[in-house]
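The other protein chains are all here in position, but one chain of the complex has been omitted.
Order as written gives the chain letters A, B and C; numbering starts at 1 within each chain.
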Amino acid sequence: MSRVTIPIGPQHPLLKEPVSFNITLEGENVIDSTLRLGYVHRGIEKLAESRSYVKNITLFERVCGICSHIHTTTYCQAVEGLLGLEIPRRGSYIRMLLCELERIHSHLLWLGVLAKNIGLNTVFMYAWRDREIVLDLMEEISGGRVSHAINTIGGVRKDLSSTQAKKILADLPVLAARVRELLDIVNNDRSFKARTQGIGYLSTQDVYRYCVVGPVARASGVGVDLRRDAPYAHYHEFDINVITMQEGDVWARAIVRILETIESIDLSRQIVEKLPAGDVTVRANRKVPEGEFVSRSEAPRGEVIYFVKSDGTQTPKRVKVRTPTLTALITLPMQLEGLQMADVSAVIAGVDLCIACADR
Amino acid sequence: MTICNALCELKNISMTEEEDLLPSFNENQVLLASGQLLEAVVILLKNDVKHLSTITGVYQENKLQLLYHFWQGEGITLRVVIDVTDNQVDSITDLIPGALFYEREIVEMFGVKIKGLDMATRMFLPDNWQGGAPMRRKLEVGSEEEMQEIK
Amino acid sequence: MIMREFALYIFHLAFFPGFIFLVASGMFFHWIDRKLLARFEGRVGPPWYQPLADIIKLFAKEDILPIGTNQLFALLLPLTSFASTLSAGFHILGTLTGTVSSFNGDFIMLIFLISLPSLLFFLGGWTTSGVYSILGGNRSLLQYFSYEVLFIMAISGTAIASGSWSLAGIFNAQSGSMPYITLQIAGFILSIAGLIGKLKRSPYDIPKAKSEMVMGPLTEYSGGKLALWKLADFLQTLSGIALIVYCYFGGLWLPHTAIGYVIFILLMLTIQFILSIISAVFTRLRIDQLIDLNWRILIPLSLIHNLLIMIL
Partner (left out) sequence: MKGKKLIKEIIRWARKKSPWILHFNSGGCNGCDIELLSLLTPHMDVERLGILKESSPRHADILVCTGPVTAQTESRLVRIYEQMPAPKWVIAAGSCSCTGGVFAGAYNIHDGIDNVLPVDVYIPGCPCRPEAIVDAVIKLQEKM
């Protein structure tokens, strides 16, 4: 049978971001695939070395537009660690609140993209419609729908007023009900299951071997969640329920993400209810003492780590960003092998690629 | 931590001696020469430390250090000093396949040779890239001369 | 007298129920489809003139094709599919209004005319030699055999029951007794499934699956040629729906009266509604799932259905 090589990307309706896959087909079956990153490589790590610590917050917010808050949170944590700062509890809570809202937004966005890729436009529309509720809440809190610019070294820049808190508490149950509806679709719709079950399989063994993190790992039975395992901010004050599935396919990833969304909605409610009084920020020194610091956090897609090296000046000597997508990308050719061309879109959507994160 | 002690035994020094050599850091760390990397990774894997978070390159005063950030409940960092003349290190992809893209990134960004790594195509830098390893350059935003690579 | 007849003839051909009317109603049904889909998805949807604006804009655009494409062929293919669906629509609506007389065997001709664009669709992909076009073309051919057989089998149940292969014959057989929708409800459902395949709508939209095939065979077409393909698509929908209404709802409307036309249009809108709702609730099938579904379940069902009709 003749072989055809299909280029997917850098501009392709399947992808939101430019990345290039070359998929070799035999008939309709995928026999090989290679990928090329670098279309979004902007050199952020190099750029960070020439800007001051405070300016870099703006820069790291733009590593990725979907999980912008978690990047600045992790970066600020690292710098605060170097400075030896303890940020106020209220500030930390507001940070966590935005992290959770961002997780809800990211997971709903992902569900929409998956549904669109398997041809279920209606669910795409519904998921994105429900996502607007979270975006409105985030805009209410921080002033930005996607980039929040709320983090600063030593806390957050905006306080949460009681009216805002009330609005959040009023809107979250509405969102929870909508997300349960979506869960019902994913759980029970036969055509959705027919297109997602049994494809993109990743075993527990492979998750360990390829250091895969986040919902993809959790869908393969590896219950790793840094919010519980290495609590940052004030997550240790909350009981975090880590959702795992054993199936390891695209459908399991969908279920894991939707259940996590419901967990996050609950967690946000707890955070707002328990919100302590006090300041939201402390004064931070511009000069950061010499040293190195690693800060870890759980982004919607998995572990994010920032390594910051300071030489005692106002600018960092080295900032390294580790994003969760890179290892998931290695496993993609393995997941795609032997599948049909039609499943490629579901599998690529299933791992929730964030190319902007991976390239930096 | 027991694993760190096991790693120090590899180098025939004690943990306290080791700590004097190292910069301040918030996680466990062990300093290694580039030849000791593979043995150290084997020890880690034996002790069930499977998760490699990332590999960080730190280039300072013409010296390159690679930091292998492992994690299992807490962070363990292997600090590998790259020999200036030799400028290469072993690939750990046979032991940890997930390190593939991290190693490729290090190769492209820092110009290190990694033994046993297939580098047929570029992964991050553009196809027509001419400037050498970008993280080794001195870059000042705005000035063209300083954009040039310094060797 | 002859002049008058000739003028009337031109009028029928060009305006009603000919070219202008058909194209306009094709656009109208396309708009209804888009509007319904938008409403199902919780959106507002496009304004009524949207298809018209799209088509005019496409005709006014530059027409470019990749190097190595046969220019004549690339023009003839969409033109032929447009012409074939246009004549199919003209024949059905002509029979309805009495401007065209139905002849024995025109039922077969209509089925052929309606399915011609699907075949040309495949060729259209091959001529433009883009990767997605060829793969999309291959897929449409793979799919062709599964839904085409289904459609012909299911809808010929009506012809078998009426004992006539002409549109008027099928219609007249129903007007005396019950319309076939009552007895052949299974056949109706199966032919709707076949029609969805013909029109390449979701869940049978495998050849032009946006997320992997970009636009399938149409990927490389632009400007006027794309507009012709789109028009062919509109008219294929229109004539397919009209054919089903004609075959299954024979006794429910009175021909050549105003009330009859209104009922006819309402029935057509109902079928469009069914098509839209099916598009909204199903995911796109995989090619193996589609062939499994069609050859293992739907086609045997239609065979049994036709056998039963013959026995009865």
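As a working rule, a residue touches a chain if its C-beta (ideal position, glycine included) is under 8 Å from a C-beta of that chain, and two chains touch if they have at least 3 such contacts.
Keep in mind it's a predicted model, so treat the numbers as computed, not measured.
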Residue of A:Cys64, A:Leu82, A:Ala194 or A:Ala233 in touch with the missing chain, whole complex considered: A:Cys64
Touching the absent chain when the full complex is considered, from A:Val4, A:Ile31 or A:Val146: A:Val146
Identify the residue among A:Phe21, A:Tyr39 or A:Phe307 that touches the chain left out of the display. A:Tyr39
Considering the complete complex, identify which of A:Cys99, A:Leu120, A:Leu160 or A:Ala356 is in touch with the unshown chain. A:Ala356
Which residues does chain A use to touch the chain missing from this display? 10-13, 16-18, 38-44, 46-47, 58-59, 62-66, 68, 109, 112, 124-125, 128-129, 131-132, 145-147, 354, 356
Can you list, in ascending order, the chain B residues touching the missing chain? 125-129, 131, 134, 137, 139, 141-142, 147
Where the missing chain touches chain C, by residue: 34, 38, 41-47, 49-50, 52-57, 60-64, 210, 214-215, 218-223, 226
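Just so we're on the same page, only the chains that are shown with their structure count from here on.
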Hey, how far is the Cα centre of chain A from the one of chain C, in Å? 44
Per the centroid of Cα atoms for each chain, what is the distance between chain A and chain B, given in Å? 26
Where chain C touches two or more other chains simultaneously, the residues are none
Note: chain A residues in touch with at least two other chains are none
Can you list the chain C residues touching chain A in their complex? 37, 40-43, 131-132, 134-135, 139, 202-203, 205-206, 209-212, 214, 280-289
Note: in the complex, chain A contacts chain C through residues 4-8, 12-14, 25, 28, 115-122, 125-126, 129, 189, 191-192, 194-195, 340-345
Touching residues on chain B, where the partner in the complex is chain A: 23-27, 50-54, 56-60, 67, 69, 71, 73-75, 77, 96-102, 105, 109, 121-126, 134-135, 137, 139-141
